[in-house]
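A single protein chain has been omitted from the complex, and every remaining protein chain is retained in its original position.
Take a look at subunit A:
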Amino acid sequence: MTAQEVRLCGLLLQEHFGEVVAKVGTHLLKSGAQNLRTIIHETGISLDLVKKSLCVLVQHGTCVFSSGRKAPGSPTEYRTSCDRILRILRYPRYIYTAKTLYGDTGELIIEELLQRGDMTMSSTVKTVADRLTQNMEEGRSMDYSEVSSAFSKLVETHFLQRCPPMAGAGTKDSGTPATPATPAIPESFPDCYRVPHVTLIGRGKRRLSNEDGEDQRNAKKTKMDSETHGDEGIYWQVNFERFHLHFRDQAIISAVANKLDQTSSEIVRTMLRMSEVTTSPTATCTKPLSANEIFRSLPSSYNIPRPILDQYLTLLVDDPMEFVGKAGESGGGMYVVNLHKALANLARATLESVVQERFGSRSARIFRLLLRKRHLEQKQVEDFAMIPAKEAKDMLYTLLSQNLVQLQEIPKTPDYAPSRTFYLYTVNQLPTARMLLQNCYKTVANLIERRLFESKESKRLLEKSQRIEAILASLQASGAEPEQLTEVEEMITAPEKQQLEALRLHINKLDSAENQVDETIFLLESYVNSTATS
């Protein structure tokens, strides 16, 4: 948990859950596992608020609790981890992916689950149906069964999973076994992906425009609407790992499309689709697939003859990037997709692109040269890269000061006399990737802070525009004349309108920049994690 990660987590928590939760969250991040009393004492927040914040954090799965370490009976301790909180940055990407794969229904299901943390299937289906009905034309409404089928599809492809049952210290059942010391992994439960049998018959309800009255009635209704649907206690959460595998596959496919051509990327896409559920998340490469199977599973729009497919596969295997490897000759040739190698190549391309944009293409040449040739002397760098000596020296020292390039000393004599030592320049991919990852975290934190700053600067203006919009809406609802409307509109002067417009553009730009940096973060994180497990 580096300082940059903690800072970013604090900002994300503040944006999504508010100041108090952010305070409690960052405190837990910095100090590790603590019990309730210590948290209250050290943060200075009242018991009530701390309890509520912890509830919020637990609901979203960011905080886990376990019985104390000192003795079995000591108070429970709460622990958070950075990874889960950093996922918040990626929520827009998850929602967008669900939309592309499963349409609006899927998008709304994922959005609801991300917002609430975890929900039962029935409540999800009802909420989503209501929301969809809201956006449909008058007289039409969304059937529960459609939403349920979308939900089941998401579960089948492992995008949603059941939350592991919490065997915490507060269970009332007397028959529970001893509390486990560590929270269980969802995948270890056999029913993880089993859709429960729910009796959900009905259609989405449209909310009428009279919001206030409806709210009160709805509140009463939920209390009385206690029909059980057969899935009490079964909560569902979003399976982030599965989304990450999907993103990783997408990255590999687009890299193949860039490097080779569209048909090769389609072949790789088919191979990855076939091994979606058979490959474990930490595998180095997919299970071997025979060329016959690939041929049969290709989408019918690409009717390429069999020998041409073989040629494409051979080309993929021969490519220096080594996306695909050959694992045997049976069945017309067994092929695997080298996942870890592909990730390493993508991470290397990311590093090279950063050096290129920051320092220029000649420094990028030196950087790539050192990546290929591992260790080189100053003179050799100049010769291979064909850059004049003075400039090459300058660039190398700049890269060295930014810690992208390291110096390795090899002494000829036991005393490290400078005139009798070899100094070799080298690049280590993994530590450099880690360093760049931390820089990305800092970048995102900077972007979020700038966005908050911009909104704060124009707070007065924003409040004014909000007031005017509210007045306009109420006037329109009560049927006012056009002159009154224009009079209200003119309360915002033209330069203020311009300012508002500029502000809106700025905030959109900062938002989209955060998403772009998140793409880089994802690639580098996957690469670092893949090397950790292998």
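Just so it is clear, a contact is a pair of C-beta atoms (placed from the backbone, for glycine too) under 8 Å apart; a residue touches a chain by one contact, two chains touch by 3 or more; residues count from 1.
Assume contacts and distances are computed from a predicted model.
Undergrad: Just go with whichever of "Prolactin", "40S ribosomal protein S24", "DNA-directed RNA polymerase III subunit RPC6" or "COMM domain containing 4" UniProt uses as the name of the absent chain.
TA: The missing chain's protein name, per its UniProt entry, is "DNA-directed RNA polymerase III subunit RPC6".
Undergrad: So one chain is hidden, and I want to know which residue out of A:A385, A:L399 or A:V427 touches that hidden chain in the complete assembly.
TA: Answering carefully, the residue with contact to the hidden chain is A:A385.
Undergrad: Looking at the whole complex, which of A:L47, A:M136, A:V277 or A:I308 touches the chain that is not displayed?
TA: In the complete complex, the chain left out is touched by residue A:I308.
Undergrad: Which one, A:K52, A:R84, A:R116 or A:K259, makes contact with the chain that was left out?
TA: A:K259
Undergrad: With the full complex in mind, choose from A:L86, A:L132 or A:A364 the residue touching the hidden chain.
TA: Counting the whole complex, the residue in contact with the absent chain is A:A364.
Undergrad: Which listed residue, A:D104, A:E241 or A:E519, touches the chain dropped from view?
TA: Per the contact definition at the top, the residue touching the missing chain is A:E519.
Undergrad: Given that one chain is not shown, which residue among A:L101, A:M274, A:A349 or A:L475 touches it?
TA: A:A349
Undergrad: On subunit A, what residues meet the omitted chain?
TA: These residues touch the chain not displayed: 254-255, 258-259, 261, 263-264, 308, 311-312, 314-315, 320-321, 345-346, 349-350, 352-354, 356-358, 361, 364-366, 368-369, 372, 379, 384-389, 436, 439-440, 442-443, 446-447, 449-450, 453, 502, 505-506, 509-510, 513, 515-520, 523.
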